Structure formats: C-alpha cells, structure tokens
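Can you read through this structure? Questions will come right after.
Up next, subunit A:
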Amino acid sequence: MKYWKAALAAAVFASTTVTAVAETVLRLDEVAVGELDPAKASDYADSILMFNVYDTLILPAQGGPGHTGHLAESWSSEGNSFTFKLRDDVTFQSGNPLTADDVVFSLDRMKALGSGLSYLFGVVESAEKVDDLTVTFNLESPYAPFVASLVRLPIVDKKLVMENLGEGDGDMKDWGTAFMSANSAGTGAYSVKSHNPQEETVMVKNADYFLSVADAAPDTVRLRYGLEAATVRALISKGEHDIASQWLPPEVVSALAKDGAQLFTEAGTGAFYFKMNTTKAPLDDANCRLALAHAFDYSTAIKMIAISDDISAGSAATGAIPVGMYGSNPADQILAQDMDKAKEYLAACKYDPSEMDIEVSWIAEVPLEERFALLMQSNFTALGIKSHINKMPWALFAEQVAKAENTPHISQLFVNAVTGDPDTLLYGMYHSSTPGTWQSPEHLNDSVVDEMLDAGRSAASPEDRAAAYSKLNARLMEIAATIYGFDRQSVFAASNRVKAPALTDASKAFGLDGLGFSFRLMEMTE
Partner candidate 1 sequence: MSAVVQLLLRRLGISLIVLVGVSMLVFGIARIIPGDPARIALGPNATVEQIAKLRSSMHLDESIVVQYGHFIKDLSRGDLGMSLYTNRPVTLDIAEFLPATLELVIVAGLLMIGIGLPLGRWSARYRGRLADHVIRLVSLLGVSAPSFVWAVILMLLFAFFLPLFPIAGRISDTYTIERVTGFLLVDTLWAGNFQAFSNALWHIVLPAFALALSGIGQAARLTRANMIETYDKPYIEMAQAYGFSGRRIANRFAFKPSLIPSLTIIGLDFAAMLGNAFLVEAVFAWPGLSRYGVAVILRKDLNAIIGTVLIISATFLLVNLIVDLLIAFLNPRIRHSQRQTS
Partner candidate 2 sequence: MTPVLAIENLHLGFKGYTGYTEVLHGISLSINPAERVALVGESGSGKSVTARIILGLLQEVRGATIRGELRFLQHDLNSIGTKHWRDLRGTRMSMIFQDPTSALNPVFTVGVQFIEVLRRGSAPLSEAAALSRASALLQSVSINDPERVLQAYPFQLSGGMNQRVMIAMALANNPALLIADEPGTALDVTVQAQTLDLMNQLVASHNTAMLFISHNLGVVREFADRIYVIYRGRIVEQGPTAAVFNDPGHPYTRALMAAVPRITGGGIADIPDTSDEFLQPCVNHGSAL
C-alpha cells in the first residue's frame, strides 16, 4: 500500500519531458485521412505516404524539367511503346526482389481498381514482361505525357499482395485492398509501423533501402491527421511538432513565422480555381460568367494569402494555365478586377441580374475558402447579384459534382497537375469526354477546348505542345468557365529541427506536389 502510494506520487511529480533517445522523430500533419493503398491515392496526404512507402520507375528531375530514372535504370520509346530496364539491386521491404512481374502487376492492379489516379493510365493498353528486369508498356494512342505520368505508378510487391488477398469475387478477389489499406508492400525508404486512419501513420526508416540515405534522415516519422490549426500552432511553438500542413490559415502560418518557425514552400504546378457550372442558369450564358470573372477582386485575393513580406501562398494568375507551364502567359500579364467590363458583360447576359441567386460553395476542410466565398459574395453584391454561401465537406462535394444539376454554381478548388504536366491538370478539368469529377464542376462541353486538349497530349514536340496549350489558354479565357484566382504555392510552417532542401532550395525542388516530402531527403538537426 505504501509502496503503491509512493510510486503514484513519484509518477505524478515526475517530469513529463521526454527521456533522451538517440532516435530522431519527424512529426507532421495533414488534414485529410491518409489512404495507404497507393492505387487509391489521390490527395496530398496519400501522396506523402506513397512517395515514402513506395517507389516509382522514374522521378522528376530536381530543379529543372525532365525526368530521371529511379527504379528504372533507363528507358526507351518506339512509337507507342515504352520499354524500361529495372535496377537489379532493389528489394521490397518484405525481402522479395523487384522484378518486371511486379511492375506489370502494379499497372494491372491500378487499372482494375479504377480509383485514385488510375485515369492517368487509361491510355495504356498493356504492360508486358520482357525479362525479369525489363518491362514494356503499350499505349493505345500517342500520349506525350506518358513518361511523366509514371511518377504516379507506385510499384507494389506482387508476391506479398498475392499472399494476402482478402475476400472478393473472381481470381484476384479484392486485389489485396484490405491488406494494402493497413500495410505497406513497397520498396520505399520508409515502412509503415502503424496506421490509424483517425489519428496517425507511423513510419520507420527502411535499413535496406536501395539508395543510400543520410544518417540524419528521421528514424521515425509520425504523420498525424486532422489536427486543428490552433493545435498545430501550439505544438510547433512548444517544439512538439515539426511540419504543419499547407492548409493552415495564412494568419496562423505568419504568427508561427513571427515566433521563429521556418517556412517551406513547394512551388506551383497548380492554381486556385473558382469553377462555374456552365450547365446551370444563369451561368450557362458566357456573358454572365465573364461578368463574374471581371467582378472578382484579384488583388484582394492575393493580399488574403500573404504570409510575410516575401512569402505568399500564391502569385497573381495570368490566365488559365499557371505560369511556368506550357502555354502559360507571361508573369506580368496579371488578371485584375474591372467593374466596368463586368457591367457590360452583365448587360449582355440574357438573364435578369435581379433574379439571380448564385450558390457559392466552399470545402469545409479548407477554412480559407470561406473568406474567398465572402469576397466573391461582396464582389457580386457590388454588381447587383445576390448570392448565398454553402459549406460542403469534401466527400459530399465529390459526390454531388458527379451530376451537373447537383453541382453548385461556383465551386472553389485547389487543383494541381498530379504529374507536373499541363495535360493532367487540364484534360480532366475541361475535356467533354471526362465524367463529372471533383476536378470538373464546370461540366464544360466546348469543341474548341476539346480539340486543343487532344492536340496538347498527342503533339510530338514540346513546341507543338506549347502552341496547342497557348491556344487553349486563350479559348478558356474567352469562355470564362473558370475564374482563375491565383497560381498556387504551398507554404508549410516548420520547426527548426528539420532541414528539407527539396522544400527550401529551388535547385532541389521536384516540381511535383508531395514529392518534396520524401523523408529520406530530409535531415533532423537534433
């Protein structure tokens, strides 16, 4: 009894600080729940998991255009087929060696599951094993961005997955989805130690990784989900958290920066869009859309995302394509509010402004969007148009946009080119053949746009592609299906315990969202 009391007292009064351990821990957070199955990966949290637990055949080159080999040593193309030679020194975390079978299996699985970013591989007819370390992809039609899209084909451990098939119909049963949503089956520099979709995923360094990894790279990584902004802010201040998600409101990021936090940036391959439903009155009239696009206060929008004097979560938009991509307009040709023009267009619109009631939606998980909704509402009020704001959780939004009639008048979205190529940014958004997805709440059906998009993806030379996208850009501005808010740059507040060259040094940046969070390239300083 006495011992018990003493022990309790000792425990209560014991310091709660961490006992010193040699192991380094990196702690970061993401808003959404991380999906561990790479075939289902689509958003930022999924990408972080995927790029660390799995590897891809190639990677974007750091600090410039082009791609370098990763799991593949080299590749060549002939017409519509691409052949990759695999490295011979790669083993999965399970110990199984990497072979061409795994690559074929990975593509088949991706296509069979049909979720996540599998649409990128719709054009791939088949993958064939040539020998143990050689694989060939055959395309149905010319597709210029194919190599780029391979950064979204994580290679999974066929043998391990086949040993762990769950319940399901057919030969492949569930394709191992039950297993893969809780376990890692990759070659990556980090393996999953535990995965709790509500709380966090814990990853540990893979000692047998095929590339050499700096000792300073974190031994353990904790990816936490769904933390409140105030929580993240306090945790970083107290040194209990390392990298905040990009969804932290700018005020909080700037408060952290004032307290001495460093800022990481990942430069834009995407933009912030206000997407107008082109099938719903009054926005089915281009004049109305143009009126709204001209009424929008672009310069205030930029002010809203400023974090410090020199860092902002974005830069002024110049047109439909973010600066730096094929077909983009020069950086100084920025969009600006023009109320006179807006009124002209409104007058030309066939609908009576006094009868309009525009539904402006915003994604519940991204509080910043509420402010843009308010900004739009006040801009539209200045034009004499009534509007109302509707907050939507992401899942509900993704469901509602499937049907044009359920899609709100205006949807706010951050969209990134998932492979860094404009095709992956724009095709899914605007081509009339793509079904309604969260990327395409415009439900656009425009033959000129379709034509340019097709030309852009099949053109052989970069110059031809640039010309096609330039024309596309002009057409998109003409029909104003979308208000282009700003070109996006992700900003992350981080503690000073961590160095991430890929997120601070432009010459080391990958130009692909999430890849900057390759933990093997980070260094812990304490």
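FYI, contacts are C-beta pairs under 8 Å (C-beta built on N, C-alpha and C of every residue); 3 or more make two chains touch, one makes a residue touch a chain; residues count from 1.
How were these picked? Simply put, all candidates are chains of the complex that A comes from, given by their letters.
Note that the coordinates shown come from a computational prediction; the quantities given were computed from them, not determined experimentally.
Engineer: Out of the numbered options 1 or 2, which touches subunit A in the complex?
Structural biologist: Of all the numbered candidates, the touching one is 1.
Engineer: Which part of subunit A faces candidate 1 closely enough to touch in the complex?
Structural biologist: So the residues of subunit A in touch with candidate 1 come to 7-8, 10-14, 16, 18-19, 25, 27, 33, 114-115, 119, 181, 196-200, 222, 226-228, 230-231, 234-235, 238, 240, 364, 393, 395-396, 398-402, 435-438.
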